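A single protein chain has been omitted from the complex, and every remaining protein chain is retained in its original position.
Up next, chain A:
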Amino acid sequence: MRRYRLRETALILVCQIGLLAGLLAAWEYATSSSKLSAFLFGSPSAIFGFLVQMWNDGSLIHDTYVTGLETVLGFLLGNVIGTVLGLSLWYSRFLARVMQPFIIALGSIPIIALAPIMIIWFGTDLASKVAMATLSVVVVALVTSYKGAMNVDQDQINLMRTLGAAKRHIFTKLVVPSSLGDIFAGFKLTVGFALIGAIIGEFMSSKEGLGHAIFKAGSLYVIPKVFAALVATIALALVLSFIVGRIERLLTPWRQVP
């Protein structure tokens, strides 16, 4: 059974690599044989060339670092604020009902519409991008953690009460840990949102970062460089969600049933 599954995993990996290689080969062939304009569509070899060039002049690492830092800071800030607010709304039904329309209103604002204000308030450096990333995260984190807190089994709460638990015991020993599942599911979602927020911030006004590189290369019609920065963005997203997954596994050992 286990060997069978291992073989299936290997087959899936081979298919994935094959699909990617086929796509790149077709793209390369189409642009080199002038069936597609290399100017408009770039080509895998040109993208690779730009990646090497950006690696050599240090901008690849630097821009990835800047965007990564903005994303991580926004992710952390947004999740801490959102989760604390979301969980504390469990404490007071009254407050939750008062806040509900405001949360829905805040959640329905397209984050990009806030970018100009964030630039004005926080300047063109790191702070405004972190603010954008935070805003992209905070409402999602709030809603998922509140939902998690409200989904706690009523029988479980009754049991805690018969064991003599006060509301604060129920909160710390039951509501918070049982919401962790939803909160972590939110982490996986919001790490992507934080990256989008940071990139949008960089698009608006910036001197560095992957969003800056994409925007600048796009304005100059250097399409392969746009793709090169995009590749770096995708790599950053993959690395960040991998790390979030690892942290989740580390913090919820009871979920891994041997």
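Please note the rule applied: a contact is a pair of C-beta atoms (placed from the backbone, for glycine too) under 8 Å apart; a residue touches a chain by one contact, two chains touch by 3 or more; residues count from 1.
Just so we're on the same page, contacts and distances are computed from a predicted model.
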Name of the absent chain as recorded in UniProt (options "PadR family transcriptional regulator", "Cytochrome c-type biogenesis protein CcmE", "ABC transporter ATP-binding protein" or "PspC domain-containing protein"): "ABC transporter ATP-binding protein"
Touching the absent chain when the full complex is considered, from A:Leu126, A:Met160 or A:Val226: A:Met160
Residues in chain A touching the chain absent from view: 153, 155-156, 158-165, 169, 173-174, 177-178, 180, 252-255, 257-258
